[in-house]
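Removed from the display is one protein chain of the complex; every other protein chain stays in position.
Our next item is chain A:
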Amino acid sequence: MDYIKQKTPPVREDRLRACNAFGGTCCDLVGASRSGCLYGLKRAFAQTYTCQLGLSLAILNTLRDAVIIIHGPIGCGGSNIANAGLAKNLQRLRDPRARGLIWLSTNLTEIDAIRGGEDKLKEAIWYAEREFRPRAIIIVNSCVPALIGDDIDGLVEGLQKEVSATIVPVHCPGFKAKIMASAYDAVYHGALRNLVKAPAYYDRVLPDDLEELKEKYSRSRTVNLLNVSSMSRQDELELTRLLQALDLKVNLLPCYAHPDSFEDATEAALSVSICPTHDDYFIGHLQAKYGIPFILRTIPLGIKHTSAWLLDIARFFGLEKEAQQLIAEETRQLQEALAPYRQVLQGKRAFIGGGEIRVGATAALLQELGMEVLGLRIYHYDHFADEIYDELNGKETMVVNVATSQPFEQANLLAKLKPDIYLGHVGLNGWAAKQGIPVCPVYGVNNLYMGYAGMFEIARRLVRILKNPSFNRNLAAHTRLPYFAKWYQENPFAYIDNNVLTGNK
């Protein structure tokens, strides 16, 4: 993989032929994906979601010692407003001196849209440099400058010589990508072009063979653990604990990392993803350019996927036997602890929504707990998820709806399937709640979900939530969703445009 000579990365619908409009069974989904017939991207009725700029910010906002410049009209990146307070607290879990989230808007007006926004961008870069002296200044490029053709890379090239912060352009104009996850590639593209580089070393004045050997050994045991902004510090600690049990060292990035961590990334022995949707672009390039092999298969959620994830890593280091031993002991303790929760959860019917990898693994986790999974909603789908979905029990009847948000399809499905519990994503949980269904968020930046400890926490959480569903039940009795009653009688996928001629545009 080598796209980094280009200024902008390709979008996912082109690079991976990802799809975000599908309705059918899990079996149909995997079949269509494997035969290359999954291409839906269009609806005749649609609801808003987030653009790749918004999702890019989800990662970029976490970076420490960086200032973000949103190059666009004043509203672009406004979602930062909601994160202003939280971002600082989360950064400070990693570094008590972290400054928190600082961003600038170039506030492009209609006149700027005519005469170009480069002057304002330059002004913003100087403002960031002078007021905050950050390690990195990240320019997030929105629709308007992309359409009028502001030459951001040219401007940065000229200005970088005068500015001490490393300037990182991230090209993520919303209108360019239907698949929101293109954001991850946009962010990594910017990082690969500007932050990732082999650190400079100088020869020792006094040679010290032992010290050099130690360093070499340390590097041969270091893995890049690629986190995601939707995971918590507790998740990171759980995964680190498991890797440390195999005597591995962990370099965590990209989320909440210091920009310098990207330099360290070129020295690791292995890159480990916890989500192929998130990382394939980055680790593909790390391998191509710096020769760092990678593991990119699944997310460590539930016993099966955590163990598979751990075994993949151990195999690389020749530690398979040790890992088996660790897994056996971890599983034994966990199974014992889960016993009372299984009794409550046995046979409970769940519906899950979120990103493709997390949703697939969460479905497997719930099945491990003895629950029935009625249906899944996933933001988009591509071949990375085929294996996970192919291995789910009951895939022949399990309903899958590929949709970026689109709560009207969800409302229709939930009304028909009537699950006992819904596990969903921020922004969609509230709609399920109004249908009276108990809700457990499918991720949380303050809660543990991953690894063995995470599975226990999920089980405990589900049982707690099911114990008193009054809040949502009351909501359902007193509020209504905005759809006509007749919508619930229709096919939930009625507005997906599968026309081969228009549907894949």
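Observations on the model:
Methods note: contacts are C-beta pairs under 8 Å (C-beta built on N, C-alpha and C of every residue); 3 or more make two chains touch, one makes a residue touch a chain; residues count from 1.
Keep this in mind: contacts and distances are computed from a predicted model.
Set against the options "Branched-chain amino acid ABC transporter permease", "Heptaprenyl diphosphate synthase component 2", "Nitrogenase molybdenum-iron protein beta chain" or "Ribulose bisphosphate carboxylase small subunit", the UniProt name belonging to the omitted chain is "Nitrogenase molybdenum-iron protein beta chain".
Looking at A:Leu86, A:Ala269, A:Ala308 or A:Leu334, the residue that reaches the missing chain in the full complex is A:Leu86.
Here one chain is not drawn; of A:Val168, A:Ile388 or A:Leu428, the residue touching it is A:Leu428.
Taking the complete complex into account, A:Gly174 is the one of A:Pro134, A:Gly174 or A:Pro259 that touches the chain left out. For chain A, the residues in touch with the chain missing from this view are 44-54, 72-86, 88, 100, 102-113, 120, 123-124, 127, 131-132, 143-144, 147, 174-178, 180, 404-408, 427-428, 430-431, 481-484, 487, 495, 505.
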